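Incomplete set of chains, arranged as in the complex.
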Amino acid sequence: MKRIVYGIVAAAALIAAASALAQTPSWAPPPESARCPSKWGTGDERGSANHMKPETVLNAVRFVRTGEVIELGRILDASIPVFPGRSFKLTTKRTAGFFGSNRLGANEEVVDAEIGQVGTQFDGFAHVTHGDVLYNCLRLDDVATATGFTKLGIQNVGALIARGVLIDVAGYKGVEMLPDTYEITVADLEGALQRQNLSLQPGDAVVINTGWGKLWGSDNARYTRTNPGIGIRAGEWLIAKDPMLIGSDNWTIEVFPNPDPLVIVPVHQLAITFHGVHLLENMKLDELAAKRAYEFAFIVQPLKLQGATGSTVAPIAVR
Amino acid sequence: MKRIVYGIVAAAALIAAASALAQTPSWAPPPESARCPSKWGTGDERGSANHMKPETVLNAVRFVRTGEVIELGRILDASIPVFPGRSFKLTTKRTAGFFGSNRLGANEEVVDAEIGQVGTQFDGFAHVTHGDVLYNCLRLDDVATATGFTKLGIQNVGALIARGVLIDVAGYKGVEMLPDTYEITVADLEGALQRQNLSLQPGDAVVINTGWGKLWGSDNARYTRTNPGIGIRAGEWLIAKDPMLIGSDNWTIEVFPNPDPLVIVPVHQLAITFHGVHLLENMKLDELAAKRAYEFAFIVQPLKLQGATGSTVAPIAVR
């Protein structure tokens, strides 16, 4: 859920314009009655992570054939692109003196960061809301505290292991990188999967290559200004496939800004708030795409940050 | 590497006493000529993580039979035991307003912590030193900056997958928890492995159950005051087995304080500084031990914190 600050300004102006023109937004959130309780049950806090079961693990491990590991996580340092208002700061606490007859020195470091929402980041269900309503119709005032959420915290997730499927949309389109505000359509997803001779199954970790990751560290300003990604229809289509998570090599998974300026990152709400599907942003997908590693065991271990909205992670593909 | 603050006070007093008595420490670090270059080569920064190869992964995956995942990481919150001077603080950044026609709200959080050295923590090679000398005889002044180490940073490690072996010393001794300053001996390790009908192989992730983890969150003061763990001889024996890492359910892996008050956490130096073997502290091992899950696929994904001394992690056993 990114670029809201800029989005707000743009959206405010456009909403003003729109109301003058009596425009209506192209998309409206479903009513609470249609989305709560979630399909995982009243009181559920795990959403798509409920797919994580022994059989999911066994299914994933089937794809481990050579033992090759491909890293999908970004290095965290002060130079990474961050959403306005976030930061990553690491300060070394260098040993001051050496102790004992063995002259032991010890170093550590302080990190101050929006650690749940920097780098390659795994979105939990406290991250976004529809008004004051969260996933499974929990209310913000009932679960938010100054030091974490009493429900929906990322510590609920646990390690996830699933069949991973790369949908290489950039490859399908024959480009290194999709254009800056390109909306990936259902046809794009279907076409790319057909090209790869793959179909999605419930519980998959679905990962979409847009090529946008190429800008990471080389043009951070452009990387965070807009990004290509799935639109609302493609989001609905993917969610209907019942995945464990949806990931991509961009900030927002979804196209940003949305072509309809009245709505702000709607796929975030759709996935997280309305359907309880985890998102995984800022993945490093170049190696996976270059190797045409379309099907693999996907493994991610979110940090067990009590009450947090997400976790920076270092996921891998194994095949 | 824990309890140094208290250790310093004790050690200073004892060293003073010792010099009066002309005592000599029971252990002395090997000379640089005997330990550098490391067995992994001049300039190596990965040490025991060099064991991570496709065949290691394939070997580990062999132990996945039911798809059961056992979590080995602790939840991170403000109530966890931390070494003096460290802290874990999470502050929710709650959405201020809802944006767009879809009334999007967004929450995130700031975490300030010694994130490399809190919770279940994976020690990298910048963590401890022998005087101003680090692993592979790198010099502190050459690699330490105020914002990270230019060499030996934890981002070098990457995900590790290996055959995991639990050595249940508490179980072997027939106790729920080893005594407060019990030194685990070579005989203990050999006896426990024999009882489990297992032997160690190069590249294993070796995990030692002391039962000490029972105190985590229930008696933090005692948890961090001392702990049972391996002594120097057992450390040397384990390192000679050429593991990928050594983990345990205590602060220091090793017995703390060392029975010889002149030396401070010597196994840290032995493993990290002299032999380049990673340590993994504060593991949650109760479930593993209770299920007698002695052999498994071990998976850990250290965060890619540039230049950091370690990483909080959420490892798992899969079987």
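Each chain gets a letter, A and B, in the order it is written, and its residues are counted from 1.
We adopt the following convention: a contact is a pair of C-beta atoms (placed from the backbone, for glycine too) under 8 Å apart; a residue touches a chain by one contact, two chains touch by 3 or more.
Every value quoted in this text rests on a predicted model; they were computed, and no experiment measured them.
Trainee: Wait, 2 copies are placed, so what's the full copy count for the complex?
Mentor: 4
Keep this in mind: only the chains that are shown with their structure count from here on.
Trainee: Can you compute the centre-to-centre distance for subunit A and subunit B, using the mean CA position of each chain? Integer Å is fine.
Mentor: The answer is 30 Å.
Trainee: If we count contacts the way the header does, which residues on subunit B are in touch with subunit A in the complex?
Mentor: 1, 4, 7-8, 11, 15, 25, 27-29, 52-58, 61, 64, 66-69, 71, 73-78, 86, 89-95, 98-117, 119, 126-132, 140, 144-149, 155, 158-159, 161, 262-266, 268-269, 299-310, 312-316, 318
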